[in-house]
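Here the complex is missing one protein chain, while the rest keep their positions.
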Amino acid sequence: MTARLILPRRKLLATAAATGLAAPFVARAQGKEPIKLGSALPLTGSQAGYGNDFAASWRMGVKDVNDAGGVNGRPFELITLDTQADPQLGINAANRYIQVEKLPMFFTAWSAVVKAQAPIANREKVLEINAGANSPEIATLGDFVYTTFPLADVDITKLAKYVFTTLGKKTAAVLYINNDTGIDAAKIYRDTFTEAGGKVVAFEAYDPKATEFTGMLLKARAANPEIVHIHGLTADTPQVIAQMRQLGMTQRVTSYSAAYNPKLLQQLGAAAEGLIVTSLAPGVNDNPNVGKFLERWKTEQNRVPNGLPYCQYQYDMVVFTKMLYEYVEKKGQPATGETLRDALLAIKEFELPMTGKMIIDGHRVNKPVYLLTVEKGAFVPLATL
Amino acid sequence: MDYLVTIAVLIAIYTILASSYNLVIGYGGLSTVAHPIFFAIGAYTTGLLAVHVPFIPPVGNVVLGMAAAVVASVLLAGSALRVSGDYLLIASLGFQLGLLQLLKNLEFTGGPGGLSAIPSTIVGPMRGPLFLAICGAAALACVFAVRTIVNGPYGRAISAMRDEELAFTALGRNAMSMKIAIFAIGCGMAGGAGGLYAYYFQYLSPDQFDVLASAAILTMVVLGGMGTAFGPVVGAILLLAIPQAITFLQLPPAIMAPTQGIIFTVLVLLFLYLRPSGILGGKA
Partner (left out) sequence: MFEPVILLQILWTGIATSAPFVLLTVGFSLTLKVTGLWNFAQSGQMAIAFYAMFFALHGLGLPLVAALALGGVLTCGAAWLIEVYGLQVFRDRGSDNLMFFIFTLILSEFIIYVITLIFGTEPETLYESILSPVDIVGGIAISDWDKTGVALAAFALAALYGFMRYTKEGQFLAAVSDNAKLAELYGISAQRAYRVTAVISGLFIVAAMYLIGSHGGVVPNSPLELVLSAVIGTLLGGIGRVFAAAWASIFLALIQSFSILFIGSRWQNLLLYGFLFATILLFPRGVRLSWGRR
């Protein structure tokens, strides 16, 4: 440790301000001064079911990392702020993290929030990391916006190819929610499926507030697809599938990680049989840590988490952050948005406990895609792509 | 601190919205719920121009945003008021809902994902304070403009028109063109607020402009005191600052937002029961 680190906090702040560093993270004297971790999530609002479980996973990660010594003796201190998945509140949260908590980096999720926070992160040179949203636009939001969660082009591309090549379906219908998530993903599915040689015979968007899908489903039914891909959110996907089955459509349904949800099985019962979903995190059979994670959830919360794969990422982000800080400290640098970002790009390959290997590819990240299907009322692994 | 500056900027912007809304409904007596959509028209026009037509200076874009809002408002009021004054409410509801739906569905405006990457105008550490100065000045200008309009001879004409339209028309004054003028001024100001918003936050999401936002603005007006010049300012400060202050109470997240909402709505209800003329008094 160099002498620099023994300066009293005030003086260091003054020096830092004088040298114009953005939000200097205070390097401290030897001791247990905590490192603050920021994760902006929807803790209330319609997405809170996921948001709260993500936050719980963060807490589990922080506890484990702190119990194991933290970052060279310094514990993490988790600060979650509520965004309600609303861009305006996301902006407030980002400002709080940067200006009030003086964080050099923060984590976020939900595409609209990620996008709204991007200008602030870029302006203030604070590292913004997406750990849950999948809009492909996230890869182009700016110099300080990165993702550790694979964007839609990763899993949807592989899914579409699998459907055509392995499942042998030549025609598909794509039904998607008319928002960020749905529009981008639907286009990717259609383009990939068509390129592989298939034909998308119905391509319909539905309003996020819709509750009745008869017309759209009849259109899809009339087009006679061999398989149907539904890209919605947790609230509407089960309704679309339910109405689909009630209209006599028996085709297999594919969706993405939002449908990988035990409540959906409850609501649909037998109608969910055969459903194929993607997961961007290894399952119980692929990684022993996941089983332990689930056990912990059952013990602490008496249930399985919503969006298990996403929760695995949240847990891993604590470990990931630890790696970034350790790198920066080893180089004797203060932890700023720039140094942490450079650490991210320099380390490039991360071995994380719950999600396995993560390879940062610029503003994108590459991960294997796990397919699961519903058999006899439960999700079972189908394939790893 | 930028955090406080952002809240102050929002207060300034909403002061413009509340003031202009007050002009339209409080002074002009025109029932409308479409104020957020003119906010949106200004914001999106400015944003789109900033993104696609870089050679226009930011001030120009904001002015063009205002102009777009004015044109839209004249079209709306012109057609609706021809039927009856009450029709404006219904027409404004339809306009608000329809145009927002359009914004959500056009790729050109960024669709439901919103318009992002609006270019930066001011950069550097003084960005926040400078923006605050600009928005604050605009807010003050708006409040005083409204005050001047209603306190002058034009204002007396407006009062006469609002309170006794039949007599007003009988005296040969043109109520219709006056109503349209007020509506246009009010909506134009809202459009200007939108332009400022677009430049400060550099991101627009259609959901921010939905019809419930008009309830929020209306509440600001009523709480502060409808028909008073400074009432909307007080209302804007209260409605934006109180929820933020509540977030510092460190409540557990699951109860934070609803508790915030409860505190806030109870406050408003108490005011409605106990002091309906608003904080600054004014006409009951």
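A and B are the chain letters, set down in written order, and residue numbers restart from 1 in every chain.
As a working rule, a contact is a pair of C-beta atoms (placed from the backbone, for glycine too) under 8 Å apart; a residue touches a chain by one contact, two chains touch by 3 or more.
Because the structure is predicted, anything quoted here is derived from the model rather than measured.
Chemist: Touching the left-out chain: which of A:G69, A:G168, A:G197 or A:G269?
Modeler: Of the candidates A:G69, A:G168, A:G197 or A:G269, A:G269 is in touch with the missing chain.
Chemist: Touching the left-out chain: which of B:A91, B:L115 or B:V143?
Modeler: Checking the options B:A91, B:L115 or B:V143, the one contacting the hidden chain is B:A91.
Chemist: Write down which of A:A235, A:V304 or A:A383 is the residue touching the left-out chain.
Modeler: Looking across A:A235, A:V304 or A:A383, the contact with the absent chain belongs to A:A235.
Chemist: I'm checking contacts with the chain that's been left out. Which of A:T83, A:Q117, A:N178 or A:T336 qualifies?
Modeler: Going through A:T83, A:Q117, A:N178 or A:T336 one by one, A:N178 is the residue touching the chain not shown.
Chemist: Which listed residue (B:F55, B:F248 or B:Y273) would be found touching the missing chain in the intact complex?
Modeler: B:Y273
Chemist: Applying the definition given at the start, please give the residues of chain B touching the unseen chain.
Modeler: On the chain B side, contact with the omitted chain comes from 25, 31, 79-80, 83-84, 86-87, 89-91, 93-95, 97-98, 101-102, 105, 211-212, 215, 218-219, 222, 226, 254-255, 257-259, 261-262, 265-266, 268-269, 272-273, 276.
Chemist: Mind pulling the chain A residues that touch the left-out chain?
Modeler: Residues touching the hidden chain, for chain A, are 44-49, 178, 204-207, 209-216, 218-219, 222, 234-235, 238-239, 242, 245-248, 266-269, 271.
One rule holds in what follows: only the chains that are shown with their structure count from here on.
Chemist: With centres defined as the mean C-alpha position, give me the chain A-chain B separation in Å.
Modeler: Going by mean C-alpha positions, chain A sits 35 Å from chain B.
Chemist: State the interface residues of chain A toward chain B in the complex, per the touch definition above.
Modeler: 43-45, 48, 52, 55, 80, 82, 84, 86-88, 91-92, 95-96, 98-100, 111-112, 115-116, 118-119, 123-124, 135, 137, 141, 178-180, 183, 208
Chemist: Taking the complex as given, what residues does chain B use to touch chain A?
Modeler: Interface residues on chain B, with respect to chain A: 1-4, 6, 104-105, 111-114, 116-118, 120, 123, 127, 201-203, 205, 207-208, 244, 247, 253-254, 256-258.
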